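Got a structure for you, questions after.
We show some of the complex, not the whole, and keep each chain where it was.
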Amino acid sequence: MIITLNPLAGKVEVEQICQQLKNLELEAATLPHRPDISLMIYGVITENKLEIIRRLPKVVRTEKIQMPYHRASKQLHPEASVIQVGNVKVGGGNFAMIGGPCSIENSMQLEETAEYVKASGSNMLRGGAFKPRTSPYSFQGMGKQGLDLLHKVGKKLDMPIVSEVMSIDQIELFGDVDMFQVGARNMQNFDLLKELGKTNKPVLLKRGLSATIQEWLMSAEYIMSEGNENVILCERGIRTFETYTRNTADLSAIAAIKKLSHLPIVIDPSHAAGKRDMIESLALAAVAAGADGLIIETHPHPEEAISDGEQSLYPDQYAALTEKVWKLHQFMKTL
Amino acid sequence: MIITLNPLAGKVEVEQICQQLKNLELEAATLPHRPDISLMIYGVITENKLEIIRRLPKVVRTEKIQMPYHRASKQLHPEASVIQVGNVKVGGGNFAMIGGPCSIENSMQLEETAEYVKASGSNMLRGGAFKPRTSPYSFQGMGKQGLDLLHKVGKKLDMPIVSEVMSIDQIELFGDVDMFQVGARNMQNFDLLKELGKTNKPVLLKRGLSATIQEWLMSAEYIMSEGNENVILCERGIRTFETYTRNTADLSAIAAIKKLSHLPIVIDPSHAAGKRDMIESLALAAVAAGADGLIIETHPHPEEAISDGEQSLYPDQYAALTEKVWKLHQFMKTL
């Protein structure tokens, strides 16, 4: 339950109320993200206790917590969060244009990609070093060496970098990475989420292939409940009966998240569509729908890519799309 | 199979080729929507016959038909179709903004709605007279009387009208209606589709709840194969595991249809989301993705609507959205 106090209540009065709640065997914590003076109450609140609480001095309102996620919920944090990733802000009107290859393959490929990604006006660099592949016999990524390359290139071009972490023991290798990515397959790897929650580095949390909006927010809550509130949600297509596309982009997730949560949401049209020539349409749709960013795969030579070549944009396609994205993002602010 | 002839081939030469094909027990028909001189060949084409065909004078190319739908396919009709609905063009850069109530309830409700729909800048009016309801005990629509009201109001405001037809015996009641709508539940009611194909009135063909893109185009083909090429596709959300929304809007269908077909595609965000406050985000996304129109439910008093009240926009919401839609549609042409 949440109780809201008279805006004139002073620090001493708030402390008195907390003490009175303690006498009722209830814990209370202030809610820093609410514009009013509010307390969240933990413990079993009986009818009798509720009656007492309502009559406490300075208490003007009590309300139920509507959602099973608290920290991810808009109720406890009405304003949109702005997450700082390196020198880039995401959310609250700040847009992230994240580009890069699916897998980091070698130094030349990464540098070449990063340069045109930067030149096109993107503000963040992605690249996979640890790859969750369906087959144990497929390329599993360059590992730590890939992260080092990514760091070097990101630093040179002054772009924050994001890369996928697959297990707890990899966390310590991500010291130079600006944002962890949790992949769709690990969205409910709760032990991993808890460990990431003990860091203070931003986490890009992809939605699971068949995760409901609520389950996705509950997974964000796993990270946030450990103290790390720097979570960015990423929709990357859900699994449906349709086989023409790799997955089905659920762009209604944008409006849903904006209504339920204060966390930014980024769209990944590359994995959603799985087809290069559908990316632009989906990316622009995401911007118009109100997304806080895009994460898009590109490769200097998609036909030679080790993974996901058929969904990677050619350099000129990527540049053209980025230009449109920024123009549309600016235009949407005028509507 | 399709064969393309030398652009200099004259009428007589084309006829000669058709005769030679006939001698091979093959039928041929010219393809009016291709920019080149092309013939479509029907019949079993053996290796030997193919060899002969390739050596016929004026034949410059043979190509396989790639898709099981022919008339709906871009291969036989490379340019985007423009469908004329009353005085409104849809497709090929022409945008349809279709608004109105889910069900026609009475004269006053319909007139009031139609007036603000028109005033907001919409160019087509929707209204259900025959309602496919899950329960036999729910309101089944005003029937013919509803169609008459719709016609009267549409005529007064000079707006073409669209309404759902549910069975073959209703077709004759739609004389004054400018466009048939086939609902999601009837997308594979093949006998109905064939009968609509025998008219020359436009058909707004909604995608079935769990129809693949290909099945949807095959249903368009059922209409077109009977001679009626005036088909407009309408995506209205597919059925997935997600329960937060009524259905899941599949906006990637826009890019898919643009790639596979020449038919226009309109988006119905009302049924897709099922929640009023998600409509705007999805509608703008659809415009940015390249949709040829929108069909949106609105009601003067949604809380009193007989059906679908929770997804119907309030008049001021509808007007505000329509304005944004047109501005965005114009802007997209500049990108």
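Details
Labels for the chains are A and B, by order of writing; each one numbers its residues from 1.
By definition in this document, a residue touches a chain if its C-beta (ideal position, glycine included) is under 8 Å from a C-beta of that chain, and two chains touch if they have at least 3 such contacts.
Everything numeric in this text was worked out from a predicted model, so none of it was measured.
Of 4 total copies in the complete assembly of this structure file, 2 are presented in place.
Keep in mind that, in the parts below, only the chains that are shown with their structure count from here on.
Between the two copies, subunit A and subunit B, the Cα superposition rotates by 180°, quoted to the nearest 5. Subunit A and subunit B have Cα centroids separated by 37 Å. Within the complex formed with subunit A, the subunit B residues making contact are 210, 212-214, 238, 240-245, 248-252, 254-256, 258-259, 272-273, 277-278, 280-282, 284-290, 324, 327-328, 331-332, 335.
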